[in-house]
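Left out: one protein chain. Kept in place: all the others.
This part shows chain A:
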Amino acid sequence: MQQLSYFELIGFGPKGWGLALLTATGMTLAVALCGFLAGSVVGTFVAWAKLSRNLAARTLGDGYTTVLRGIPDLLVIYLFYFGGSAALGAIGSLFGADGFIGVPAFVTGALAIGIVSGAYQAEVFRGAYQILNRGELEAARSVGMHRWLIFRRIIAPQVLRYAIPGLGNTWQLVLKESALISVTGLVELLRQSHIAAGSTRRPFDFYITAAVLYLVITWFSTYLFQRAETHSMRGIRRAS
C-alpha cells in the first residue's frame, strides 16, 4: 500500500479526514461554548452567594470555589459521566424503566465544564463587582430602581465590562478542558484525531493537526476578546 502524503491524509479528498476533523472542531467549539455559558450562569449565582451578607450562603459559595478549583477536572467529568447515568437509571427505575440509561456525552461534557468553569467565573465576577462604584448603586436605589432593574441596568453591564479579561482566560481554560471530554466518547477534535490516528496508523500527523487547530482557536479567541475589551472600554478614561 502506498503511503499517503500528509496533505492527502488531512485533506478533503476521498481518503482525507479533513471534513471529519472540521466537524469535530465544530463539536469542540459547541461543547466548549455550551459549557462556558452554563458556567456563566453557575458563576453568577456562586458570585452572588459569595458576596451575600448571609453567612451560610457565603460559606457555601466559598466552599464551592475552593473545592471545584482544588480537584482535577477529569474527576468531575467522571462523576458526571458515570454518576449521571446512575442517577438517570435510578430515576428511570422509578417509572418502570430498567437497565442502563446513558446520558448523552454532549450533555455530560457541557455540564461538567459548566460546573468547573462556574467556579472560575464566580471569582472573575466577584472581582469585577468589587470594582463597581458603590455610589452608583446607591444612586440607582435612590431613584427607586428595584433589585432586578439595578442588576440589569447598573450591575450587569459594568461587571461584564470589567470581567472581559478574566472571562477571556476562563474561556481558554474551558477550551482546553473540552479536550478531556474525549474520555466520555464524545467525538470532538481530540477524539476524532484519536480515531483517525488509530485507523491510519499515523498518530503524529493527526495529533499535530489537532494541536494546530486548537492553536488557531485560542489565537482567534484571544483576538476576539481583545476586540471586545477595547470596544467595551471605549467610553472610559484610564490613567496611563
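As a convention for this text, a contact is a pair of C-beta atoms (placed from the backbone, for glycine too) under 8 Å apart; a residue touches a chain by one contact, two chains touch by 3 or more; residues count from 1.
Basically, contacts and distances are computed from a predicted model.
Participant: Would you mind picking the UniProt name of the chain not drawn here, from "ABC transporter permease", "Sarcosine oxidase subunit beta", "Bifunctional protein PyrR" or "Xanthine dehydrogenase family protein molybdopterin-binding subunit"?
Facilitator: Its UniProt record gives the name "ABC transporter permease".
Participant: Sort through A:19, A:41, A:131 or A:208 and give me the one touching the missing partner chain.
Facilitator: Reading the full complex, the residue touching the unseen chain is A:208.
Participant: Given that one chain is not shown, which residue among A:48, A:78 or A:151 touches it?
Facilitator: Final answer for the missing-chain contact: A:78.
Participant: Among A:4, A:20, A:51 or A:179, which residue is in touch with the absent chain?
Facilitator: Only one of A:4, A:20, A:51 or A:179 touches the chain omitted from view, namely A:179.
Participant: Pick out the residues on chain A that sit against the missing chain.
Facilitator: 66-67, 70-76, 78-79, 81-83, 86, 172, 175-180, 182-183, 190, 193-194, 197, 201-205, 207-208, 210-211, 214-215, 218-219
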